[in-house]
Structures are given as structure tokens and as C-alpha cells.
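Quick one: the structure is below, questions incoming.
A single protein chain has been omitted; all remaining protein chains appear in their positions.
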Amino acid sequence: MGQEFVLLVSASIFCVGTVGFIIRKNPLIMFMSVELMLNSVNFLLVAYSSFLNSLDGQIFALFIITVAAAEVVVGLAIILTIFRTRHDMDVDHIDVLKG
Amino acid sequence: MFASSWLILLFPLLGFIGLSWYGNRISRNLVGLVGCGTIGASFFMTLVTLSNLLFLPPEERAGHVQTLYQWVSAGSFKLDLAILVDPLSVFMFLVVTGVGFVIHVYSVGYMHDDPEYSRFFAYLNLFIFSMLVLVAAADFFFLIVGWALGGLASYLLIGFWREKTSAVLAARKAFVMNVIGDVGMVIAALVIFETFGTLNFVDVFASAPDQFRPNDDSMLLITMLLLVGAFAKSAQLPLHTWLPDAMEGPTPVSALIHAATMVTAGVYLVARCHVLYELAPYTMYFIAGVGIITAIFAGSMAMVQYDIKRVIAYSTMSQLGYMFLAMGLGVYSLGMFHLMTHAFFKALLFMAAGSVIHSLDGEQDLRKMGGLQKVMPLTHATFLIGALALAGFPLTSGYFSKEAIILSSYHAQMGNIVFWAIAVLTAGMTAFYIFRVYLFTFFGKLRSPDTHPHESPMIMVIPLLVLAVLALLGGVLGPWVDSFLAPVFGHVAHPHDNVLESIALIVGIGGIVIAGLLYLVSTRRLDLFKEALAPIYDLLFHKYYVDEIYDYLIVRPTKAIGAFLEQKAEREGLDFTVDQVGLQIKEVSHVISLWQSGKVRSYALNMIVGVVTILMFVVFM
Partner (left out) sequence: MEIATLFNFTHDAVIFVVGMTAILASLGVILCSSPIYCALYLIGHMICLALLFLLYNAEFLAVVQIIVYAGAVMILFLFIIALLGGKKEVQENTFHRAMAFAFVFTLLGELYLSATVGPTQQIRGEIPAELFGTAKAIGLELFSKHIVAFELASGLLLVAAVGVICLAKFSFVPLRRRVR
């Protein structure tokens, strides 16, 4: 196994997350796709820290989890503020900055 | 040793600058004093230079170049700020500053009531300066500089009364024709530079006879091109139509510029470049032909005009034709002598006419004048003297100079019977038309009863008297002029032929007699005469329709082309292109801005596309 497998899995999850971000209209699911991307990177970091026998990868992954948590919190608050008064969860309808 | 000659040019320049800056703030008397004083100082310096020149023996008098400043020194081409002091230029200095001074004094009186007094004297000083630059130039470059400045001064002075539309149009016409001449002169200068490698008079004239055979193509080209300028400036055929219209300017302007000095610049040019012209005998023949044809052309038109200044203007054109005839025949000093005497009596005639116009409150039509003999005795006497000089009455200065030219038209190397016949005929016409004017103005009854003519103030009459004395007695200067100009031109034989002289004399007096018969006694004969020759009269009165021909052939097509180009090339071409640059940018940016849809997903897609592209570069490079 080893490195190619890790790279492949990580790349696949990253791409799945990107696709999800582009093709879904619901902002919450877009957010979840972002979480997928972050997770893939986490996995890559941890695996490589194991291969290279260095703890820096795991520490970095820890920080990514922290920042992702903070980001989710703020992002959901924004989504809440925007979509509280609407009844459709469609991110395409927010195009005030058009043109 | 002629370093002081620079002052001759300096004084009028200072006068122009001073009067144009401060003229409005100093009193009228001071303006007049400064304006005349500068020219008077120039005249004094001219006399000083003359005496310096006469100190030298005749062989050493030609070719002194006073350099002030070495301007251009590029390889083998040198151009200096320099003046040429030799008999010809000193002669012209005398005429320009002398007659100029007299006319300046006259204008103090004539323009006394004009609100733009100081501006007038500033322009007059500018003109004298430009004329002096033209005459004093030591190379073709500064000759053209003075030439163009003179054209400018002429424009400013003809259009001096800016509210008069006719004056402004006449000024424009004069300037356009002058520019045509300027173009010819500049091309000639370029050809000279290419042929000789220098623009210096002394160098060009020294090397020309060694380099070229007579009637060589380049000589013909240069001389013909210089002639374009000379004919435009001196109002010869076909570039003559500006001179009658130039009479819209004030009378002192007509006297100074269009009689005595500026229009003689063409004659001076031919005289200065006589070395080149002698190498192109075809051109000399051409000059003589054009000169004599213009003489008779103008003389015939002068016989039927009713505006007093216009008659005198045509007379100027005609006498310039005589001068060009003399130049074409090779008798240069005779031509220059006629230039001097013509300056005297023509300025006198103009100023006397101005005196008449001034006292009749601006009336210029002959048919409204008359009977001024008793009211303005001094003007009458001086006008009569001028008329006699112009007509070539025996013992006046005009007689000596004109007779010499008429005789040379037969006896000179290129003279022939045709030239002589036309010259004599024109002399007869000259006598006729000037006495017609004289009789109209000073005899009979005053035909405009509302005016109160009076003798002009002394400040206007004294210049008339000075010029009258010169016109009367100037004939004695003939031999002196010949010997003075000999270092430049070589000696010229004065022919004496009693038969031809007496024929010319009889024709001249005959002209006076005919004028008297028609205009002095009764008018029945005049009307019969007019009816009999009605078609010729029409042709003459309308100036041979030359103005109309030019209008159709040249002016209208040029204006049409201009309008066409303005519409097509300017508006639809350039303006359209420039506008389109802006408009297309707006359109394109409008289209591009549609890319910003405001949708988050599109932005994300764009980002992914960007990342993919960069990764492709990274992976495959």
C-alpha cells in the first residue's frame, strides 16, 4: 500500500468535495463539501506524518480541525442570518452583487 | 568697421517692442516721438554707414559681412547672424529709412484721431525692421526671414481697422498670396543649398559663374523659384490681385508699404541675385516680359477706376513693371534709380491723396471730389509735382529714371522694338490716368457739398513738401547712383537716342493733353468716348475679371476640398475612430461584466478552472 493509496484516497475525497461545492444549491450542503475537502487534507497530513515519522503533520492536522470548527461556526451564523427570512435555501438567489 | 550698422536694425526693433508693451500707458505725443525717433535714428546711422562706406575706395566697397553671432556650424554648413554692408544694401537702407521717416512724421498727423494710435506705430516699426532685415541679410535664410516678417507686418497693417470686414478680407488675401511667394522662396533656398552647399550670398555668388554654364537647368530652376516670391511680393502678374485690395489699410500704410518699400523687395531680390540671373538669360527675358505686360495691364486698369487710392495702386503695379523690365534687361542700376525716384513721387502721391481724403472726412471716390485747388493749395501743389514726376514730365526725377528705362528697352542687349513700343504706350497711359485723377480732384466744383475741406495741419504738409522737393530735384542723383552701385553691378552705359527720346516725350505730353480734353472742359466728349468703347470699358473696369477667374479656378475648389475633407476625413474618419475606441471599450467591458453573475457557484467554478490550469502548467512544464 503506502503512499500512492493515501494520495489517491485523499485526492478522490478532495475532488468529491469540490464537485459537491459546485453542483449543490443548498448552502448547508455546500458547507459540508468544504468540510470534506478539509478532511481529505487532514488525512493526507496524518498519513505522511506516519510515513515520515514526524509529528508536525499531526499538529498541523490538529490546527486544521480547530480552524475548521471556528469557520463552521461563523459560516453557519452567516447562513442563518441570510436565510432566516427567506423560505428557499437556494444560494443562486443571492446575486445582489451581479454585474 | 561697420559694426555700428547693427544699430540700423536695432532701433526699429526696440521701437516695436517698446511700443507694443508700453504704448498704451504713455501719452500720444510720446508714442509719436518714439515711433518717429527710432526711424530717424536709423536714418542717421544709415548716413554714418554711408559715410564709412564712401571712405573706402570703390573696389573695396562690396562684400562686407558683419557677423554678430555664429549660429549653425554643422559639418560644412555654416549659418551666421550677419548683415551684408555693400552699396546695394546701403542704398536700400537710405530709401527705406529716409522715406520711412518722412511717412512716420506724416502718420503722426494722419492717425491723430485714431484710438489705436500706439498699435499703429508699433506695427509700422515692426515693418521697417522686417524690411531692414530683408535688405541687410547676408544669406538666403535671413532674407526669407525678413520676407516673411514683412508679409506679416503687411497683414497686420492692411487689416489695422479690425471692424472693417473688407479690410480683414483684404489682409487675408494679401497674406495668402505672400505665402505663395514664400513657398517659392523656401524651395529656391533649398535648391540653392543642395546645389551650392551654402546659403551665404558671398559664397554663392562667388562660386556660381565657375560652376554653371548659362541657361543651365539648375540655374533656371533657382531663378524661376525666386521669381515666384518676387512676383508675389511686388504684385506682378499673375499674383497681383492683392495690391488693389490692400488699399483698405490706412493711407500711410499704402504709402510706405505698397508704394515705396515692401513691394520693391522683389526688385531688390532680383538685383541682389543678379549673378544668378545673368547665368539664366531665359529667365531675364521672362522677367522683362512679365514686367512690361504687367505695366500695360495695370496702366489700362488705372484709367477707369474711381477710387483715388486704387488708381495710385495700379500705378504702383505699373511702375514696378518698369523696374522689372529694367532688371530683366540687365540695367540694374537704372532699375534701382527708378526704384528710388518712384519711392519719392509715389509716396508723395499717396500722402497727398491721404491729405485730401483726411480733409473730406474719409471720402475716397473721385466723383465726389473736385475744386480743391483753392482750398488746399499746398496739397494741390505737391500733388501736381508728384503727378508730373510720375508722368515723366521733363526735368522731374521721374523723367530721368523712366526715360532711361524706356531707352534701354530698345538699346540694351535684349531690348527690342516690342518692349519699347509697349513701354511708350504705357507711359502715355500713365500720364493720362494720373492727370485724370488730378483734374477730378482739384478742378471743377466740389461735388460733395456737405463736407468742409481744409488744408491739412503742418505736420502732414511738411513731409509732402520734403518729398516734393526730392521728386522734383532727384533727377540729379542719377549719375551718382550709377557710380555708387557700380561695385555691385558694374558700369552701365546710358544710351542717348534723340529720336526715341522725343517720341516718348510726345506720347507723354499727349496723354496729359487727352486727359485735359476729356476731363477739364466738359463732359459730353467723355460720355461719347465711353459709349464708343463700352465693352473695353467694362473689361477694364472689372479688372479683366481676374479676381473672378481666380475665384472660380482656385478659391472655390479649395474651399470645396476643405469642406469635403472636414466632413469625411475629420468628422467621419478621425473623430469617429477616436470615439469608437472609447465606445468599443465600453461595449466590451459591458459584455465582460456579465461574467460576474453574483452566484457563488459560478465563482467557485472559475476558481477550480484556474487551479486546474495552473496545475497543468506545474505538472507538464
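Each chain gets a letter, A and B, in the order it is written, and its residues are counted from 1.
By our rule, a residue touches a chain if its C-beta (ideal position, glycine included) is under 8 Å from a C-beta of that chain, and two chains touch if they have at least 3 such contacts.
No experiment lies behind these values; they were computed from the predicted model shown.
Residues touching the missing chain, restricted to chain A, are 1, 3-5, 7-9, 11-20, 22-29, 31-33, 35-36, 39, 42-43, 46-47, 49-50, 52-56, 58-59, 61-63, 65-74, 76-81, 83-84, 89 (touch as defined at the top). Residues of chain B that touch the chain left out of the display are 601-602, 605, 608-609, 611-612, 615-616, 618-619.
In the analysis below, only the chains that are shown with their structure count from here on.
Work out the mean CA point of chain A and of chain B, and you get 93 Å between them.
Put simply, chain B touches chain A in their complex at residues 593-594, 596-601, 604-605, 608. Contacts from chain A toward chain B in the complex involve residues 18, 21-23, 25, 30, 91-92, 94-99.
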